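Shown here: the complex without one of its protein chains, the others still in place.
Coming up: subunit A.
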Amino acid sequence: MASLSEEVLLVVKRVRQRKQDGTLYLMAERIAWGPEGKDRFTVSHLYADIRCQKISPDGKAKIQLQLVLHTGESTTFHFSNESTALKDRDVAKELLQQLLPKFKKKANKELEEKNRMLQEDPVLFQLYKDLVVSQVISAEEFWANRLSLNSVEHSLSNNNKQEVGISAAFLADIRPQTDGCNGLRYNLTTDIIESIFRTYPTVKQKYAENVPHNMTEKEFWTRFFQSHYFHRDRINTGLQDIFSECAKEDEKGLKSMVTQGVKNPMVDLLSLEDKTLDEGYGTATVPTTSNSSNKSLRENSNSAIIKRFNHHSAMVLAAGLRKAEAPSDQASETSSTDGNSRDSDLFQPPLKKVKLQEAIEYDDLQGDSVRKTISLNLKKSDRYSHGPIPLQSQHYSTSQDIINSISIIQHEMRSYKPRLTQVMSSSAASSAITALSPGGVLMQGGGQQTINQLVPTDVQSELKHLYTAAGELLRHFWSCFPVSTPFLEEKLTGHLEEMLQAAYNKFQAWQTRRMMRKT
């Protein structure tokens, strides 16, 4: 492996693994560890194989970093340099933190994609078995130009994938743990960060504004958790807090949501009451204005919590819907340019009417309850009734033309007289028909038994597999031309030739086997 040509991002000395001192290397695509004094790695993991990293708590004597692989195995590194162990570990951790997500997504996606392709395409699966499982070519080579072939389709299918919503309790997952010495630890994962960003776009904005320039990522999140924004009593956010703006934004968002009002008139509490009592009437004690100012702090913070829960739930709900709505919006926008889209909306009764009808319906009192139908929302109704029409047929004949031509045909039919003297004799006609029927003179070639009726199916399928496998190899072969890189040249002269040879041998073996069975 050409491992040494890789870019080394970080080297940490004095790292122990299995009680052995050594050096930890973080490279562009993998993490590796070699024992002291030896120039090869005993441990080497691709980042793509790593599921997650774990670190020992701050208070522990041993400063360790554990890597958990997708396979379930784990490797533990112990940083043993007394003076800088903690720093070393943190540097490695930070770097991994940045690197892992990139590979993680890629790896998972690739793996999934490959799996999907194999499952969906039996021919490909067979090919995979023939070539990769029987070790004619390596898996990487097999996929090398497969995936790129499918990249277009791939991205398309990815778009339609359903977005995963956000767990409402994502903030609960970062419940702080005390570390024993008056501090708090928050566990953040990329998922949680993603959730926070999706639910609170303002935080994401702050992050984008601040993070590389003004503070480190860690500092950002520390401040986030310290800020009143995160905490429930969001009332007294100081000015020095960078999140006070977020709080304000949220407040504004909430307010605008409230002022927008509700679409469904049945839940609009404001217009529920027909005639509210004027101020001063009624027995209910009216909350006077002086009342709200002297509310205790606790009451205020309680109502802040309530507000916040409402806001949080609304945001979570919106985050889940936002993605789903975006494409449909686009669709309606594009279709609205085609002229006849909006008129379909007119057929939809207004929401209020629908809700009212729903509210008074007793479906069990109704006889054969009519199935509720969804009205067909046609953007282009002519397409629906005619189907796609080739462009040249755009030239319609006018009805006058049609009438004319019909009358002409009628006229001709009326004046039609068969010229019986010029028809073929019946014997000639029947001989021509027999000649054209199966088994006739002219149908000789087609009348023979086809090869697929002669050869048993298993032989056929084997042959087919060999054929496709050879075809695939040939495709590899031809894809090497023009030979522009040394890698291609090596592939061409080296193992591709071997592969072709192997394929040929395989064919030979199959042929002799067949022959032997025949004789």
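Here is the rule we use: a contact is a pair of C-beta atoms (placed from the backbone, for glycine too) under 8 Å apart; a residue touches a chain by one contact, two chains touch by 3 or more; residues count from 1.
The definition used in the following text is that contacts and distances are computed from a predicted model.
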From "Proteasome subunit beta", "TFIIB-type domain-containing protein", "General transcription and DNA repair factor IIH helicase subunit XPD" or "Adaptor related protein complex 1 subunit gamma 1", the hidden chain's UniProt protein name: "General transcription and DNA repair factor IIH helicase subunit XPD"
Sole contact to the chain not displayed, among A:A85, A:V316, A:A469 or A:A503: A:V316
Residue touching the undisplayed chain, where the options are A:Y362, A:Y416 or A:W478: A:Y362
Interface residues of subunit A (partner: the chain not displayed): 165, 167-169, 171-172, 175, 232, 254, 257-259, 261-291, 294, 298-299, 301-303, 305-307, 309-310, 313-314, 316-317, 320-321, 352, 356-357, 359-360, 362-367, 369
